[in-house]
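Just below is one structure, and these are the notes that go with it.
Note that this complex is displayed minus one protein chain, with the remaining chains in position.
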Amino acid sequence: MSRRQFLQWAGHAGLAAAAAAGAPALLGSCAYGHDGPPGGAGPSGGGGGGSSDTLLVGVVAPFSGVGSFLGDIVDRSLDAAVRQVNSTGGVGGRKVELVERDTGIDPSAGPRVYADLVSKGVVGILWCGAVGFGQALPQVRRDHMPLVAVFNDPFSSGHLYPEGGEAGRSVFQILLPDRYAKTVLARYASTDRGYRTAAYMYDSLLDPDATARARFEEAFGAAGIEVAGVESFSLLDSDYGPQLQRLRERRPHVLYVDGLAANTAGVVSQLHDLGAPYVDTPTARAAGTGGDWHPHVFGSPPGSGDKSWVELAGDNARVGTVTAWHLGGLVYLPSFAIGGWMRKFLGREPTGGEESAPDGLAALLAGVRKAGSTDRDKVVRGMEEAGPLTFASLEFGFTPERHLARIPDEVAIVTMERAALGPAPTEPPYALGREWSPGQVFATTPAGPTQLVRPTLEANRRAHPALVEQILAEGYGTQCTKRNGALTPECKVH
Amino acid sequence: MTDLVQVIVSTATIGSALALVALGYSLVFSATGIVNFAQGPLLVVAGYGAYAVTRAGLPVALALLLAVAGTAAAGAVVEVVALRPLRRDGADPAAGVGWVLTTFAAGLVAVDMVRITVDAAPHALAPVVGSVFGWSVWRVAGVAVTPTDVSIVVVTLAAVTGVDVAMSRTARGRALRAVAQDREAAALMGVDTTTVVTCAFAAAGALAAVAAVLLAPKVFVRLENGLLLGLEAFVAAVLGGLGSARGALAGGYAVAAVSAVVRTLSPSGSRYEFVAVFALFLVTLAVRPSGLFGERTVEKV
Partner (left out) sequence: MAIRVGRLRGLAVRVAPLAALVAFALWLGPSQAANRKWLDLGVEAMVLAGAATGLNILIGWTGLLSLGHAGFFVAGGYAGAILGPYLLGEGSLAPDFVVRNAPWFGPVFAVAVGAGLGVVLALACCHLRGFHLTVVTLAFGVLVPAVVVLAAGLLGGLGGRTVDRVPDTRNAFLARGHTLAGVYYTAVVFLLASLWLAWNLSRSRWGRALTAVRDSEVAARSSGIDPYRHRVAAFAISAAVVAVAGWVSALRTLSVSSGSALDVQTESFRYVIAVAVGGAGTLAGPVVGAMLLTFGLGLDVFQDHLRDKLGLVFGGLALVMVAVAPDGIVGASRRLAALRRPAPPAPPPGGPSPGGPSPPRSAWWPAADASTPAVPMRAPDAPPGGPPPVLLSVRGLTRSFGGVAALDGLDLDVVAGSVHAVIGPNGSGKSTLVNVVTGLEKATGGTVTLAGRDITGLPAHRRASLGMARTFQGVHVWPRMGVVDNVLAGAHVRGRAGLGRCLCGLAGAEERRLRARAAALVDLVGLSGRKGERAEALTLAEQRRLELARALAAEPTLLLLDEPAAGMDRPEVEWLVDLVAQLRDRGMTVVLVEHHVEAVFSVADAVTVVHQGVTLAEGTPAEVARHPLVHEAYLGASGAPGRA
């Protein structure tokens, strides 16, 4: 055999040897795999949670790239919250430390950052934002990792325990589900405003399976409102002409735009260009019976509940456009703790959205406290049994039968508008509730004073009686409601 | 009738903006044979730059001019940073695969720089032409037409005509075409090839700025625009034929028209918008591989 042939053979043999070495190594991996047997009970004692004097909590959010505004919010709010927790003794004497991982730049980063956090030994994870969540979910379920979905809605997709099993028992959700938001809005439209027809516009790229559309039809149908048209737009679109033309023929009382701030702003602006801006409820209702079309625009929380919506819509952001959210979600009251912590530790004012992640953290820590250990299954049990918690904003809690932090009764209807323009003219004239001016509750934004809140009174009274008294007493604005066919003395129908 | 007018208006507005950006892709492709994946991010740079100028209190027309100048400079920087290193030892960047990496990376850097120096939130820009003689919206057969819409169309047609004329009549334009066909020969004939290429990139940046600022009342200033509009304009550019100004125009209008027609035909039309545009795309490529107005090249043996 020539030298060349020998070397070639050696090359081949080396590969064969490597492959052969791989086989026993495969078999021998049983000695190394620490992931536990598949499908069985959770690893006992798994989830070290850091050294004996720190408790590690994982945080996943889009810190870089296009979605980074969310990451900024999460970063700030958790910073303040952790300092607050540690300044009051931490958890069982252990300090809380965050391990933050980014998913913004790389959409396939979900499983990778999950494995990273697991190997760091976090006691639980706050997964903020949808990027990578779905892809990491199977491993979360397999590992029984306690996880709080912040700004994520597995409930509405039917995955959340106990309604659905896809997410496993260890996943909890802080975000108000879209399903509840639509249910309450439908009731508001039908009972409080007397609307009879509604149309829906959704983003077909972000919701290709049209599951949000199904929720809309279910909610509004249950409230006795006829669905007068469904239109879609794509993320790429900035022109809604054809869709609005078609809708104008049907003249629904309500137009529900389920998209982002730019979409809602665009629709409202183009409605204005068409000569069909919202005026008031009687005008909107008249559309069905011979009047011009002036629909009442309902937006989704990121669509018109985001303060950037006001800046984008400019003068078209007016008192008509409503969104369903919960108190504390978009709506702050000075009594909420997170604002104080941010001022104290960071010297900053909250801008909105800062309560979700800290509340998720609180739930996780409460679970650890209740369990008295960092064993994953025990922590999950602890989270379910920790009872009502008040931390960054409103009181909330999980139970073994409910892994959702918010109940339908906590929904509030919110309008963001250009208060500088004053109230839209109505008959009879409508008195705005108290406006927040800059510096009072919110940091100054170029959009100027923008928020008014109209909580759904009865429901919120059931959920948070003391809070509602405070709201009414301090005049933070009330929803104008008909009770027993008559107007209440505090407000007028708008 | 309303439907027809709506389709025309939608096509004209969006199509013009796409044509501007597509023209940018075309110019760069002409000069170098590569596709500038940083073109979309340049839209973002322009938008946020204009926003920053208006935030400082300056009028939006001035913001437009500054954005054009600034983004042209940014385009030139992209060329220097992303393309020149690939020319080492006289190599042709189009022959390798490095340009994909560098233009893409340049785009990432550009968007992040914008995010860090300005912010990540979406913003609005006042329209450059808000109202003409007090008229701010005109309703034709029930369809709304604003001065913004008209100005986009006018500016685009002017720009495309200008580029077309420049390419065929002026010395600079001829130099660009020479560089596109045979870089070495052009250099031997005394053309400053590096400057020509840099100018192509700068022009692409300027066009992107015009599109971004003019279209801002509709699409706003968002980080996502780079990706979304950039992608759509890229499709338009290839459809129309890379390397042809008329092709950019045709491609932009074709894409916008398909999108408008599909949405006019059915409420769930936008689901098929993407698919329809790509179907048109593939059909065109099958029939005319170099795009509607693209040039066929013959390889000399």
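Just so it is clear, A and B label the chains in written order, and each chain counts residues from 1 on its own.
What we mean here is this: a contact is a pair of C-beta atoms (placed from the backbone, for glycine too) under 8 Å apart; a residue touches a chain by one contact, two chains touch by 3 or more.
Worth saying up front: this structure is predicted, and the values here are computed from it rather than measured.
Shown as candidates are B:4, B:165 or B:275; the residue that touches the absent chain is B:275. In the complete complex, the hidden chain is touched by one of A:139, A:373 or A:470, namely A:139.
Of the listed positions B:102, B:156 or B:225, the one in contact with the omitted chain in the full complex is B:102.
Touch with the hidden chain on the side of chain A covers residues 3-4, 7-8, 10-12, 14-15, 18-19, 21-22, 25-27, 29-30, 32-35, 37-39, 63-65, 68, 71-72, 75, 100-102, 104-109, 111-113, 115-120, 134-139, 142, 157, 166, 205, 208-209.
Touching residues on chain B toward the chain that is not drawn are 29, 33-35, 81-82, 85-86, 88, 91, 94-98, 100-102, 104-109, 111-113, 115-116, 227, 238, 242, 274-275, 278, 281-282, 285-286, 289-291, 297, 299, 301.
The criterion applied here is as follows: only the chains that are shown with their structure count from here on.
Averaged C-alpha coordinates put the centre of chain A at 35 Å from the centre of chain B. Of all residues in chain A, those touching chain B in their complex are 64-66, 68-69, 72, 105, 204-205, 208, 229-239, 241-243, 245-246, 248, 261-262, 265-266, 269-270, 273-275, 308, 311-314, 446.
The touching residues of chain B, when paired with chain A in their complex, are 2-3, 6-7, 9-10, 13-14, 55, 108, 111-112, 115, 119-124, 137, 139, 142-144, 146, 215, 217-220, 222-224, 227-229, 231-232, 259-260, 263-264, 267-271, 273-274.
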